[in-house]
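Okay, so here's the structure we're looking at.
What you see is the complex with one protein chain gone and the rest in place.
Each chain carries a letter (A and B) given by its place in the written order, and its residues are counted from 1.
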Amino acid sequence: MTTPTHEVMHHESAATVGVRDRQGVLLLVLADAAFALSVVFSYFYLRMGNTQNGWIPVDGATADKMNGWIVVGALIASALLFRLGYQATVLSNKGKSLACYSLAGIALLVSIWIQLQQILHIPFGISEGTYSSCYYLITYTNLIHLVLTAFIVLGIANRDRMDLFDSEKHWHPLVSNIWLNWVVISAALGAICTMFV
Amino acid sequence: MASELITEDRTRHSAKKSVGIIRHLNLGTAVIVGALLAVTVNRIATKLIIEGDETWRRHDQIVMATMLAWFIGFMIGIGALVGPTRWFFGKDLNHDEAMFLAGKDMGIKRYFRYTTDHKVVGIQYLILTIALFFIGGVLAMLIRTNLGHESGGLIPPQVYNSIVGFHGLIMIIATIIMITGPFGNFILPIMIGARDMAFPRLNALSFWLLISILPILAATIALGGIPMGWSGYNPLADQGPLGVDSYIFTIVIFAISSAVAGANITTTAMKMRARGMNWSRTPLFVFGTVASVALALPAFPVFMLSQVMSAMDRAFGANFFNPEFGGSAWLYENLFWIMGHPEVYVILIPAVVAIMEITPVFARKPLFSFNMAIVGIFGIVGLSIFVWAHHMYISGWAPLLNGPFMLTTELISIPTGLLFLVILGTIWRGSVWTRLPMLSVYALLFNFIIGGVTGIFLSDVPEDAALHGSMFVTAHFHYTLMGAGLTGALGALAYWFPKMTGRMLDEKLGRISFWLVQIGFTVTFFGMFAVGLEGQPRRVEAYDIIFKNGNLISTMGAYTIFIGMLILLAAVITSWRNGEIAGSNPWGAQTLEWMTPTPVPLENFEVLPVVTTNPYQYGIKQETSS
Partner (left out) sequence: MWLMQMLSETGEDTTKQSGNRVSSFLSRRDVQQAIRAWVFWAVTLGGLGYLFIPHLMADSASKTMDIVKSTFMAFYYTSVPVAAVVLAIATQTVLHNRHTGTAPPPDDNPAIETNQMANIVWVVISSALCVFLLVWGLVVDNVVAEPSRAANATVVNVTGQQWIWTFNYPDAHKDTSELYLPVDQPVIFKVQSKDVTHAFWIVQMGIKINANRGEITETAVTPNKIGVFDVRCAELCGLLHAHMQTRVHVVSKADYEKWLANQGSVEQWPAS
């Protein structure tokens, strides 16, 4: 069994910790991507299978094929702004970075609002065939993604406000940026799926 | 998942001594907050969710809301959200707080907290694994007892089916964590010369996520059980009682836990190795553990999705697996086995590499063909992604794909054979120091060859058409998961026990247990092979009179295993409390974990080691590592 012994201090540079953080986030993206790709697989599996003609709702109601892309558009704006903010952090341009992170957060909140509106106005029930089941799955999982990401982006903006980043310590914005880019991609995967009704 | 962004910012340390709310959080507060939130949400949900025409959905919704509330309350109460919240508000942990979280000067209490020290997490995992094996073993005894007589009858069919499901689910969780949990957490960071894991708080998170699902699993008993088996096949699961919701919840949380643990262990091994420890000097156990958790990382989310879909079907009337409205049972089977086959190697690889770590120490020879071992491990990992449909030969899903899947499945025998080559090459012309860990090496060789050969029989399409779903399959996978997997884990336990507890595992009791377990194992599963060949289906509570003798033999063997396991449990408990004190390196091994003092100090190494050779230099002119 282990025993606590005398205290030993160990300093690790921001870069060492940051490289590790990036690796960890990439691995979690891998796990999340496995989930997202399985959703894509299931969507097309059910669409092709079309067992007992149960894919499309009986009354033929489907969602607007562009719905997903509207959310992706807001997300891309958020990701680009975040990227600009990160570049400003690297250059220690705090005024610019804080503005960009805040705007990225706002864009993300907008995307959440759009996603929520779409969910509230789905023109079919969840039980009306597998297309509708998949549509609910894709929109709801995307919403969860967006809320988590909003927490991260707003956290970065808040921490930037508190002067916790500079040209040396820019790893949190960097790994958040990786995550945000992945969220854009996964939302786009959903948007691509729902184009094929 | 915001928490991955947070690491202790050890460069900022204020003089502030307070550690805030985390001082007051522990398992007790977690249970209290979880229970309170669960009761509250249950009350609200019962009121709010109106009784519709489909009342079973209402109950599913209420049960799921209650479980979610328990889970969130538990995680709040244990302190999992403190880190993300403080990160959000820019109040990173100072050094005292980080030390507090690591369990400094806290004694036994740290085992009941959100403690970040990897050694504490390793011990926690060890205790959890033993507890799970005990429960799973008792369930196995119930199954075998019921099968002692051809008409069953001891246990009602519904309960029996749930026991089979529970036994499977608990044993699968136990075998997945049995090596990467205790030894991957406790040993691996020391083995690579690191002071802790890459993400100590994610480490605590992965463990407490598992603990949070234990009450949910237990609740299953009150909710009608899981009579569809651990594989949770739909549409049978859709038809099942509320207990199936517990099952779904368990799998979802388990998937998150293993993703978190996988990212953590992989990053640790890749980024935190000691100076000089390039890949050719990295112990095989590190490769194998990483291969296992990195394989689980993309595999379990697929399973998680299948359960999310199953939950939507059950609680909201979605139709993913309901063929009347476009759904497909084959979709479930695909998702399940895309996880399910890699999962076999997630379990097996750590056991084999633990044995490969033991073999050179006790044969006093260098590990034979280190490179071939690596090729074998990663060959298996790579191929395992492409073999899942051999579980679906007879599902009727895609008969044309049976040939290609037979090819990929049989190809796996080549990298698997390399693992044998490495172990055999190491013991050939070596010494055989017959201590407990070495006994497991031989038992694994014996069991793994039987598990492997019977696997080859089943990879053949017409052969599988005859044997699929029979007791032959049950015996086969027990040979791989238990005969090879659990044997490897028991070897690892005997091998690393001195480092983890400071004491030697009782050799005499250990030997008695070893022989009872191995002989009992052989008897049990040869009986099962026999009745499987004769045509007894698996997962049955009664069977034709012609299978009587084989089942009786199996039941007697199973009791022998159980007695052996109880003796092992007694050996572990007594040795842990007052066994012979072990030095820092009782086996004369060369990997880094044996270079630290025992007990291992909080941050493992006072001075970080520098590595100059691989750790298998037995009989080679000495210029040992560090």
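Here, a contact is a pair of C-beta atoms (placed from the backbone, for glycine too) under 8 Å apart; a residue touches a chain by one contact, two chains touch by 3 or more.
Keep in mind the model is a prediction, meaning the values are calculated, not measured.
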Of B:Gly73, B:Gly193, B:Gly317 or B:Gly430, the residue that touches the missing chain is B:Gly430
Considering the whole complex, which of B:His59, B:Arg144, B:Arg314 or B:His468 touches the chain not shown? B:His468
Of B:Ile449, B:Ile519, B:Leu569 or B:Leu608, which one is in contact with the hidden chain? B:Ile449
To test your reading of the contact rule: which positions on subunit A touch the chain that is missing from view? 51-52
Where the unshown chain meets subunit B, residue by residue: 152, 157-158, 161, 164, 227-229, 233, 235-236, 239, 323-324, 327-330, 361, 363-372, 394-396, 402-403, 406-407, 410-411, 413-414, 417-418, 420-421, 424-425, 427-434, 442, 445-446, 449-450, 453, 456-457, 459-463, 465-466, 468-470, 529-530, 533-535, 537-544, 587-588, 616, 618-620
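The rule is simple: only the chains that are shown with their structure count from here on.
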What residues of subunit A sit close enough to touch subunit B in their complex? 1-5, 7-14, 17, 19-21, 23-25, 27-28, 30-35, 38-39, 41-42, 45-46, 49-55, 126-134, 136-137, 141, 148, 151-152, 154-155, 158-159, 162, 164, 172, 175-176
Of all residues in subunit B, those that touch subunit A in their complex: 1-2, 4-5, 7, 9-11, 84, 87-90, 92, 95, 99, 103-106, 117, 119-120, 123, 195, 198-199, 202, 259-260, 262-264, 266-267, 270-272, 294, 297-302, 304-305, 308-309, 312-313, 316-320, 323-328, 330-331, 334-335, 338, 500-502, 599-603, 606
